[in-house]
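Just one protein chain is left out here, and the rest sit where they should.
Entry: chain A
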Amino acid sequence: MAAPLSVKVEFRGGVELLFDGVKKHQVTLPGQEEPWDIRNLLVWIKNNLLQERTELFIQGDTVRPGILVLINDADWELLGELDYQLQDQDRILFISTLHGG
């Protein structure tokens, strides 16, 4: 049984517009059998923070192309992507790439 976790979830680069413009969310994830990983976190975000147009954030079981996931300021690719196991007080940032110039 994994204990509840407190993590900071942030949306930037326009992704926050899917979350009512709110960029920072202090999130408490309830205790559960399995350890929390990014895969579960995405499901939790989909069910608890995202009300509309989920396809603009999630496609399949991962984020849509063009969104970069950063775990404590590092590219999630360096840390196992969906399988990364969340630690208490982690900072997870979802950022959309910008294209304007």
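Everything below uses one rule, namely that a contact is a pair of C-beta atoms (placed from the backbone, for glycine too) under 8 Å apart; a residue touches a chain by one contact, two chains touch by 3 or more; residues count from 1.
Note that contacts and distances are computed from a predicted model.
S.K.: Unshown chain, UniProt name, "Adenylyltransferase and sulfurtransferase MOCS3", "General transcription factor IIH subunit", "DNA 5'-3' helicase" or "Geranylgeranyl transferase type-2 subunit alpha"?
M.R.: "Adenylyltransferase and sulfurtransferase MOCS3"
S.K.: Decide which residue listed in A:A2, A:V27, A:L49 or A:L68 touches the omitted chain of the complex.
M.R.: Answering carefully, the residue with contact to the hidden chain is A:L68.
S.K.: Can you list, in ascending order, the chain A residues touching the missing chain?
M.R.: Listed in rising order, the touching residues are 12-14, 51-52, 56, 64-68, 70, 73-75, 77-78, 93, 95-101.
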